[in-house]
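With one protein chain held back, the other chains of the complex are shown just where they sit.
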Amino acid sequence: MKQFLPLAGLAVLLVCVQLLTQWTGTTYYLTQLTMSAYYSVVIIGLCLLMGYAGQISLGHAGFFAIGGYMSAMLTTRNLITFQDQDWMVLLDKIGFLAARQDLYGEAILSFQPWAAAIIAVGLAGVIAFIIGIPVLKLKGHYLAMATLGFGIIVFRVFLASEIFGEADGISEVPGFTLLPGVTVTGSFGARVSNYYIAWTLVVVAMVMLINLINSRVGRALRAIHGAEEAANATGIDTAGYKLKTFVLSAVMAAVAGVFLTHYNGGIGPSEAGVMKSVRYVALVAVGGMANIWGALSMGVILNFLSLRGFFGSYDDAVFGAILIVIMLFAPEGLLRLNLVAKFKKMFSGGSRK
Amino acid sequence: MKKLLSTSLTIVAVLLAAVSFLPPAAAQAETIKVGAILAVTGPASFLGGPEARTLEMLVEEVNAKGGIDGNKVELIIKDSGASPEKAISFAKQLIEEEKVFAIIGPSTSGETMKIKNIAEEGKTILLSCAAAQVIVNPVAKYVFKTPQKDSDAVRKIYGAMKDKGISKIAVLAGNTGFGKAGKGQLAEIAPEYGIEIVEAEVYDKKATDLSAVVAKLMANKEIEAVVNWSIVPAQGILAKNMRQAGWEVPLYQSHGFGNIKYVKAGGAAAEGIIFPAGRLLAPELLEDGHPQKALLLEYTEAYEGKYNEPVSTFGGHAYDAFKILSAAISKVGPDAEKARTAIENLKNFPGTGGVFNFSPADHNGLDIDAFAMWTVKDGQFVPYKQ
Partner (left out) sequence: MTSELFLQYIFAGLTYGIIYAIVAIGFNIIYNTTGIINFAQGEFVMLGGMIAISLNPLMPLPLAIVLAVLITMVVGALIEIVFIRWLDKPSVLRLIIITIGISILIREAALHIWGEGVRSLPYFIGNEVSSVSIFGTRISPQVLWVMGVCTIMVILLSLFFRYTLMGQKMQACAANRTAATLCGINTRNMVTLSFMLSAGIGALAGCVMSPITYTEYGGGTGLAIKGFTVAIMGGLGNSMGAVAAGLLLGLLEAFSVSVVPLAFQDAISIAILLIILFVRPQGLFGRSETAGLREF
């Protein structure tokens, strides 16, 4: 139970932050905190894959984009011209369709967000499973290249397909009503509730990951990371564990993509770009690879600052610099630095030599 | 040493996070805050760069003269890097936190479409510098745009083709929002002019060589002309590849070509390219008394003097946006609601893109006369004559 204590702390902190912004009249900070929360879901999922299973992925923005783009496409594509076709009647019967009006009064018949989300996340999971089988047989640079290549293909397909809006992406994505009265939407009035929706998702993801890491699976993963052949020899189904972790982290990225797209009201090709994937890897590295708390906190802080335009025109440069500095001086991640011990070592260790 | 560095880095990160939580200083009553969301870096930086520099120059000028009717202007430029998610975050930030009077930008259509509803909900004037017609069609109450209509550019080009008796064409477009919108208009309007699009291709915005696709198109002997719709440097590359391959069909470009840098980059291959554009390209050729002449000359001189680089039509879009906003403010004072109506009622207002005539149904305000047809001769823009 001990491992869940920090989560309780996190929950308290979240409520405190919300109350603090309320009290100081600065609730607008919640906008970027909400967006950062969704990105952190991708980051902690990737942390499981990279830090615990030891598999790099330079293509996770691809899974995020598959989730976001599919749900955006399904919820905005107007199917009203097909409404008398048999398959549409069938879809309508099982509750997959929703009719609404857009801002300008045009009638739109499209997929219901729940249905769209399930299809989008399911698709991401299936794709992850299919490409995961051959990709995870690769190692080192080959694995990096294969995942990078996957990301590029996803990016290119979205950028070149008319159905996904080409360079403009998809706009005017409606809100996602999770439960009656609980809607994922970017409108100014729903900010506080969306802050809690996003962070609830993060907490749920954290509970799941912590459970996983401390279970048989987690031990198996660490064994794989340490010495795959040895793990294999002791009868651990390494390929199976790696694949499951890969699919899980892809699904988490896709879920984040679905939610953030509904929150933002749209998605563009930049979400699928190589730089985005590199950013996710960077944030996991900064947090300390096998440290989901580090990944979570660094992910939130740096995304928060970046989304507020804190670094101005030096946004990418700052990320590059952080990457290098962390990897050179603190490859275990910032939060792994045991500061007190390091200081002691610095003063005593220096004189001994 | 390394430990020190990493320790201090942790502290800095924590401090940064803390500092950004402090409430912003209360705005002074007499300053007008103008936000700008521009792609200063990233894949659309050739748009956002000149736009940002133009705005900085204009605001400096206005404040040196004491502001708009005595109201100083504070410009807040946010660099979106052409990422919609950042544009969304910045739009919300500017509207709620900075409580800006109006937002200029974004540079690209994709970003603009993402924040159209945010501006509408936040009741904040948005003056987009992006081209796509969907930005103002359907009309949203608070959303305007300054670049000319794609459809008018297409009509100008098709008109010139018809005069030459061209009816079968190939269309090339860059994979940007600009290219996408133009490609759509080209296909839609073609039947009106009895023109048939025989081949259509989209190339990457970072394309560095198009000789393979040129070879493919060249093999199709039906093609009588090529239309290229993009704002990226590949416009010059296409011209070079066509001429090197010895393909002599006329090359028409979009109004995205209106940038002397591209002509220089195209060198001898740019000769003879025909394209529609506003009159910013060669203001000295306009007859005296033309409503745009004085301001075009002034903008050109000021910008080129300050930044030591040629003006571009892209910077012109930001120029127009700022001038339209200033005109509205000096008419009705710093009141956003009234200023919005004032923009809608702005008539015969000369800008770099043309003479603007806004109305509640037309939030672009430019018509086909905003364009003139140009061609390149001896490395210079000259008016195109049949």
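Per-chain residue numbering starts at 1, and chain names A and B are given in the order in which the chains are listed.
Going forward, contacts are C-beta pairs under 8 Å (C-beta built on N, C-alpha and C of every residue); 3 or more make two chains touch, one makes a residue touch a chain.
These numbers were taken from a predicted model, which means no experiment stands behind them.
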item	value
Per the touch definition above, residue among A:146, A:173 or A:197 touching the missing chain	A:146
Option touching the unshown chain, where B:73, B:202 or B:296 are the choices	B:202
Selected residue (touches chain absent from view) among B:213, B:226 or B:336	B:213
Full-complex contact with the absent chain, from B:166, B:237 or B:277	B:237
Residues of subunit A (touch criterion as defined above) contacting the omitted chain	50, 54, 56, 131, 134-135, 137-142, 144-146, 148-150, 152-153, 156-157, 159-160, 274, 278, 281-282, 285, 313-314, 316-317, 319-324, 327-328, 331
Missing-chain contacts mapped onto subunit B	41, 43, 45-46, 49, 175, 201-204, 206, 208-209, 211-213, 215-216, 218-219, 233, 236-237, 239-240, 243-246, 261, 265-271, 309
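By definition in this document, only the chains that are shown with their structure count from here on.
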item	value
Chain centre separation in whole Å, for subunit B relative to subunit A (CA means)	33
Subunit A contact footprint on subunit B (complex, rising order)	2-7, 9-10, 13, 16-17, 20-21, 23, 40-42, 78-79, 81-86, 88-90, 92-93, 96-97, 108-111, 113-114, 116-118, 120-122, 132, 138, 140, 175-177, 179-181, 202, 205
Subunit B contact footprint on subunit A (complex, rising order)	24-26, 28-29, 31-32, 35, 103-104, 159-160, 165-169, 171-172, 186-188, 260, 264-271, 301-302, 304-310, 312-313, 315-316, 325-326, 328-330, 334, 337, 339, 342-343, 345-346
